[in-house]
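Note that one protein chain of the assembly has been removed; the remaining protein chains are unaltered in position.
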Amino acid sequence: MKYSIKEKLLACALALAFAVPAAACAKSSGDEANASLYGGDAVVGITQEPMIFDPYTVEAAGDREILFNVYEGLYKFDSTGTLNPCLATDVVISDDATTYTFTIREGVTFHDGSELDTGDVVYSLQKASEIKSEFADVESVVDNGDGTVTVTLNNPNSEMLSFFTVAIIPEGSYDTIGETRIGTGPFMFTSYEAGIGIVLTRNDNYWIPELPYLDTVTFKVCADMDSGFLELENGAIDIFPYLMTDKANQLNPASFEVLSLGSNMVQGLFLNNAVEPFDDVRVRQAINYAIDREEIINLTMDGAGVPLTTGMSPVIGDAYDSSLDDAYPHDTDRALELLEEAGYGDGFDMTISVPSNYLVHVNTAVAIADELDDIGINVEIEQVDWATWLDRIYTNREYQSTIIALTSDYAPYDVIGRYLSSADNNFINYSNPEVDAIIEQIPLTIDETERNELYHQLLDYMTEDAASCYIQDPYSTCAVSRRLAGYNLYPMYIQDMSTVHLAVDPAES
Amino acid sequence: MGNRVKFAAGKLCEFLLTALLVSFFTFAAFSIIPGDAARVMLGTTATEEQVEHLRTELGLNEPLAQRYVSWLTSAMRGDFGKSLAFSEPVSELISSRLPVTLGMSLIALIIVIVVSFPFAAVCSRRPGKFTDRALSAAGHILFAIPPFALSMMLIILFTRVFGIVAVGQYARPSDDFGKFLSCLILPAFCIALPKIAMTFKFLRASMIEYSASDFARTSKSHGLTDFMILIKHIIPNSAVSSITVISLVLSDIMGGSLIVEQVFNLPGLGRLLLAAISRRDFPLLSGIVFYLALMTVVLYFMSDMIAALIDPRIRDRRTS
Partner (left out) sequence: MNLARISKRYLIMGMTLLGIVLAFFLIGLIWTPYGINDTDAAAKLLAPCADHLFGTDNMGRDVFSRCLAAARYTLLVSFAGVAVALVLGTVAGLAAGYFGGITDKIIMILSNSVMCFPGILLALVAVAVFGPSLYNVIWALGLVFAPTFARVYRSGTIELMTRDFILQSKVMKVPPVRLMYVHILPNLMAQILPAVITGLANMTLFESGMSYLGLGVQPPAASYGKMLSDAQSYMTVAPWLIIFPTLILVFYILGLYFISEWVRTSVRGGSQ
C-alpha cells in the first residue's frame, strides 16, 4: 500500500516480463527433477476449522486431508484411487478372507527419529481396533517375529484392505498424541493456532528420499469459500481446493491452474422412507422422474457434477453399475402418472430441511422446489443449522426430506453400508430384505468380479426402489498457483503435498 | 472520594451480576437447542459408538446442571476451561482474537472522532451556508448506507478498481504490527462512516448552540479569535455533552465489527462466536460472552464515570 505509482508500474512490467518464461518453466520442470525444485513453501486454503488431530477418532474430511501428510498406514491411496503398499511392502490375504499378513517396510523412521518396527504396527492396529468401529471384527494382531504382522478377523471380510490406511504411530504414544503428533509422513506437524491454521515442515528423513519438495506447508483457515477466493487472488493462498466452478472461471489462467474431479460424494434429496408420502415407492419414483439433474447441476455447480441415479458415484470404479446412468430421465408425464397411481393426483405439500451452512444444498433445494412445483408438489424449504441437522435429522430421523452430500471412504462397501435396514446411519429408513442379504454377502465373497456383480445387483434394487432422489457427485475443483507444480487432485478428501514443488527456480522469481 | 469508591464498587457488583446472568442464559439456551459438540465434531461419517465415546471423553454425558456448576466454579477462579471444538484453552483462543475486534473498534472510534470534530466545527461556524449543507447532506447519505453493504462496495472498489490488496492479508500483531494495523483500516472505515454521520450531526448541533451562547459572545468581545474560541470553549464544552453519543456509537461500533470482520475475513471475536454457537461449544461461548459483557460494562462504566465527574447531579443521583 505504501508503494508509489511508479514502483507499481515497474512491478507490473516486471511481472509481465516474467509471466511467459515462468509458464514455460512450469511445463518443463516436471520431468527434470533437479535440485532447485527443493525448498520453498506453499499455503493451502481450508474452509473448515481443524478440530481433531487424533488419527483414530478423526472423522471430519477437513482434518483427514491434512493428517494424510503427517500419518501413514500400511497401505496408502494414490491420486487414481489405487491402494498401494506404504509402510507394508505387501499383504497376503488368506483364501477365506479371515487373515491379513503384512510385511513391514524396513528403514522407515518416525518424526522423532525412532525406527518403525513390527511392535509399533501391532500397537497401532490394536489401538485402532479398540477405537475404530471398522476394526470391530479384529480378533488379534500378532507379530510373527520375521518382520511380518498378521491380523486375524472374527468374520471373513474381503473388503478390509482400505481400512489399513489407518495411521501407524510409535508404540505407547497414543496417550500423548494430542501433543506429540508423530507419524511417518512426508511432513511433520509444527504448529496449530485456532482460526489461523496449521504449519507442517518437511520430514528430512522421509522413507522415499526424493520426497517431499517443500520446506513448509501451511494450511490456512478461511472463513468461507468467498474469502478464501479473495486470498487466492491476492496471493495469500497458493492452493485452494474448495472452489465453485463459477469462481474458478474468474481466475486468470496465466496465474492459476484449475483441476476438477469427481469427489466420491453422493448428493441427493434424501427421502425419509418411513413417513408419508415417501413410504410409497411410486411417490419416490415420481420425484426421481420430476427433477432435471442436468439443470440442477448447471444451476448449482455450473455443470461441474456427475449426475447420479443411485447412491454410488461412478468415480468409485468397477463396483458402480454404469447401466444405471439413465435410470431416471427427466419425464414430467411419467411423474404425474405415478403420482396419480399413488393417489396424489392433486399433488401434496412437503418440507425439505436443508443445512444452512451448505450453500450448494440450499441452492439445490431452491432448484428442486421450482421443478417439483410443475407436478403439483408444493415445497417448503426449512433451513436448519448444522448441529440441529445432525441431531434432529441425521440421528433422530425427524424429518420428511433433506438435502445433503454423503461422504464415505473410498471403498464401495463403506458407501453402501448405510442401506442395511438395521444400520445406525441408515437415516432414510431404507429397508429391503434382498438388499440386506446382499450387503451381508459381500464381505464373504473373495473374488473381486463376483463382489462387483453383487454391488451391481444391490444398486439395481436401490434404483428400482428409488431409495431416495440422488442428484450428483459434485466435482471438487481446485486452483493451484502457477508458482507451484506437481499437485495431484484425489477423488477423495486428501491434500497430498508430498509431490508439490516450486515451478520456477526461486532465484529467478 | 468515598463516594467514588462506593460508585466503583457498585459498578463492579453490577458487572459480576451481569456476567453471572448472561452465563446462566447461555447455559439455559444450550440446554434447549438441539445438537451437541461431539456430534458436530464427528459429522456424518462416524458411528454412534464413536460419538458416544467422544461425548464421554468431553464430559458431555454428565448432567447439564453439574457441568454448569463446575464451569462456574472454575470460571470464578479465572479459569474458563478448554474449548470443546478447538481443544485449546478458551482464554488463549479469545486473547488471540481480541486484538482484531478491539483494534478495529478503536481505529473506527478514532476515525469517527478525528473526522467528525473538525467537520462539525467548520459547519457550526456558518450554519446554513454551502459547506455546511454539502457536508450535512453527505452525512445523511453515509448514515443510510449499511456497513455490510458499504464493506462489499469498498472491497469491489479497492481490489478491482484501485488494485490495492487489503483483503485477507491478516497478520498477527506480534508478527507484523504495521501489517496488522493496515488490514484493519478499511474495515474500520466501513464501520466508522455511518457513525461519523451520527456523531457529526450531534456535535454540529451542540456546537451551534454553544457558539450562540453568552460566554462565546463575551469571549469574542474580549478579543479572542474565532479559532481560539473554538479550541478553548466550544470543543471542550461539546465534548462533554457528546460523551453520551460516543458511548452509544461505541456499542454500535463493537456490534458492527462483529459483522464487518466476516466480510473482510478477519479472525475476530465475531467469527469465534459463530463457531462456538454452531459447534455447540459451551465453554468457549460462555468465555466470549463473558468478555463481551466485560467490554460493554467497562464502556458504559467509563462513560458514566466521566459524565458523573463532570456533572455532580448525575453522580449524586446514581450513587444514591
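When the chains are written out, they are named A and B in that same order, and each has its own residue count from 1.
Here is the rule we go by: a contact is a pair of C-beta atoms (placed from the backbone, for glycine too) under 8 Å apart; a residue touches a chain by one contact, two chains touch by 3 or more.
All of these numbers come straight from a predicted model, not from anything done at the bench.
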Request  = Among A:L211, A:M225, A:V258 or A:A423, single out the residue that touches the unshown chain.
outcome  = A:M225
Inquiry  = Out of A:L161, A:L211 or A:A369, which residue would touch the omitted chain in the full complex?
reply    = A:A369
Inquiry  = One chain is left out of this view; which of A:A327, A:A342 or A:I381 touches it in the full complex?
reply    = A:I381
Residue of A:T180, A:T332, A:N357 or A:Q441 in touch with the missing chain, whole complex considered = A:N357
Query = For chain A, which residues reach the chain that was dropped from this view?
reply = 225-226, 244, 246-247, 250, 295, 298-299, 302, 355-357, 359, 362-363, 365-367, 369-370, 380-385, 388
Query = For chain B, which residues reach the chain that was dropped from this view?
reply = 14, 17-18, 21-22, 25-26, 29, 32-34, 127-128, 140-141, 143-149, 152-153, 155-156, 159-160, 198, 201, 244, 248, 251-252, 255, 259, 262-263, 273-274, 277-278, 285, 289, 292-293, 296-297, 300, 313-314, 317, 320
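One rule holds for everything that comes next: only the chains that are shown with their structure count from here on.
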Remark   = Residue positions on chain B within touch of chain A in the complex are 33-36, 39-50, 53-54, 83, 85-88, 93, 96-97, 155, 159, 164-169, 172, 182, 262, 264-265, 267, 271-272, 275, 278-280
Key: Residue numbers on chain A that touch chain B, as the complex places them   = 1, 49, 51-52, 57, 59-61, 131-133, 178, 193-196, 221-224, 227-228, 230-231, 233-236, 357, 385-388, 390-392, 394-395, 404, 406-409, 424-425
